[in-house]
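All protein chains but one are shown in place.
And now, subunit A:
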Amino acid sequence: MNRAAAGHPLAVPVLALGDVLLVTLQGELHDGMAEQLQQDIAQRIARSTVSGVVIDISGVDIVDSFLGRVLSDIAAGARLMAVRTVLVGMRPAVAITMVELGLTLPGLVTALDTERALDMLATAPQLAAVSVPAERKEARDAGLP
C-alpha cells in the first residue's frame, strides 16, 4: 500500500518483547494508519512465533466507533490465528465516553497496564476463553462438537 504518498507518513511501530507483540498507540491516529496496523499485526503473527499482542492506548485521547471496530477486528483476527490480544491503559474519560456511545467491545480482553497484560499472557492461557462473551460462548458450546 502506498500510504506515505496518500498522506500517512508514519506507520504505528509494532515492537517484539520476547514472543509478545507490543503496540503503543499515541495521539491522533488516522483511519488509514489504524487499518495498516491491523494488516501489520496479522502479518507479524503469520511470519514469526507470537504468543500474544498487547495494545497500549494510554496515549489515546478518544476511541470512536471506527477505532473501536479496528481494535476489535485486530483481536478477532489474532484469535483466529491462535494469538490472544490484551488492550491496556484506557483513560477514564475514554472509558466513560465509550460506554455512553454504546461501544463496550465485549470481545476484547483488557488489563490496567502492560505489566499486568504480560502477566496474563504468560501465566493464564485460559483467561482468554473466560472472557468470551456469554452469548458467543453459548453458541459455541451448543453449535460445535
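Keep in mind that, in the parts below, contacts are C-beta pairs under 8 Å (C-beta built on N, C-alpha and C of every residue); 3 or more make two chains touch, one makes a residue touch a chain; residues count from 1.
Methods note: contacts and distances are computed from a predicted model.
Chemist: Name the chain not shown, per its UniProt record: "Allophanate hydrolase subunit 1", "Anti-sigma regulatory factor", "Secreted protein" or "Putrescine-binding periplasmic protein"?
Modeler: Matching "Allophanate hydrolase subunit 1", "Anti-sigma regulatory factor", "Secreted protein" or "Putrescine-binding periplasmic protein" to the record, the invisible chain is "Anti-sigma regulatory factor".
Chemist: Which of A:M81, A:I96 or A:L112 touches the chain that is not shown?
Modeler: With A:M81, A:I96 or A:L112 as choices, the missing chain is touched by A:I96.
Chemist: Pick out the residues on subunit A that sit against the missing chain.
Modeler: Residue positions of subunit A that touch the missing chain: 7-8, 28-32, 61-66, 68-69, 91-94, 96-98, 100-103.
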